[in-house]
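With one protein chain withheld, the remaining protein chains of the complex are depicted in position.
Labels run A and B following the written order; every chain starts at residue 1.
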Amino acid sequence: MYSEEIEVRTGARETVRDITGECTRFVQGADAPDGLLHVFVPHATAGVAIIETGAGSDDDLLAQLRELLPADGRWSHRHGSPGHGRDHVLPALVAPSMSVPVLGGRLALGTWQSVCLVDTNGDNPSRKVRLSLLGG
Amino acid sequence: MYSEEIEVRTGARETVRDITGECTRFVQGADAPDGLLHVFVPHATAGVAIIETGAGSDDDLLAQLRELLPADGRWSHRHGSPGHGRDHVLPALVAPSMSVPVLGGRLALGTWQSVCLVDTNGDNPSRKVRLSLLGG
Partner (left out) sequence: MYSEEIEVRTGARETVRDITGECTRFVQGADAPDGLLHVFVPHATAGVAIIETGAGSDDDLLAQLRELLPADGRWSHRHGSPGHGRDHVLPALVAPSMSVPVLGGRLALGTWQSVCLVDTNGDNPSRKVRLSLLGG
């Protein structure tokens, strides 16, 4: 298994950060024709999603996560910013683990799919992401 | 890695389509005793879930997704049918990637588990699904 940890800037606000470019460069560097790319976030308040970016769905996702996991006083996990407990429930719904097929040395994503880091936690402006390629 | 893209008919309405039969046939054709079956949907408005089918839970899932991701005017991603923006958020909650162990040449699913394509987008009556088998 070829594996590498990269650093991704997510900033001080909640964000959906497209990391397809980073994944593509990693797969090219791995130089394996076929296999499975595994994307893993070693953090307890972030997840990985594959969605379309650049047409409003990234903001739609963050807005709907505010509905599904409100940043209010309901959470028993209390530290950091108000409502931060929601960030710790997020990975149960948007898991920190995602796999994408690699074929002919390229990510086999659909036309409108992007690999994204979903990070509702503005207290961590930078995140680690582990990329691994399991050869076939 | 043995990999194949299949075409799945999902029709013009939102649907939970059981593709366990397709997965089983693929695994038999792959002729590998042990490994991991990876199911991937290369579309931005569908996901893969493992649930029980045929006892109401497929309809329950679609009904509850209408509650969690309402087909109303809240979405900033606007094109296609009204409320279509919800279909683009769906894959963040029901991911397009799923893995199932293969043992002795058979899917190691539990008795009541079925691999399902979850497609709330009625505008695409047919979908591609990529099946891959990583040998052990």
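The rule we apply is simple: a residue touches a chain if its C-beta (ideal position, glycine included) is under 8 Å from a C-beta of that chain, and two chains touch if they have at least 3 such contacts.
Since this is a predicted model, take the numbers as computed values, not measurements.
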item	value
Touch criterion as defined above, residue of A:8, A:55, A:71 or A:89 at the omitted chain	A:89
Touching residues (missing chain, whole complex) on chain B	34-36, 49-52, 55-57, 59-61, 63-64, 68, 93-95, 98-101, 103, 108-113, 118, 134-136
Absent chain, residues of chain A that touch it	1-3, 38, 40-44, 68-69, 74-79, 85, 88-89, 91-93, 95-97, 99, 128, 130, 132, 134-135
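FYI, only the chains that are shown with their structure count from here on.
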item	value
Whole-Å separation of chain centres (CA-atom averages), chain A against chain B	20
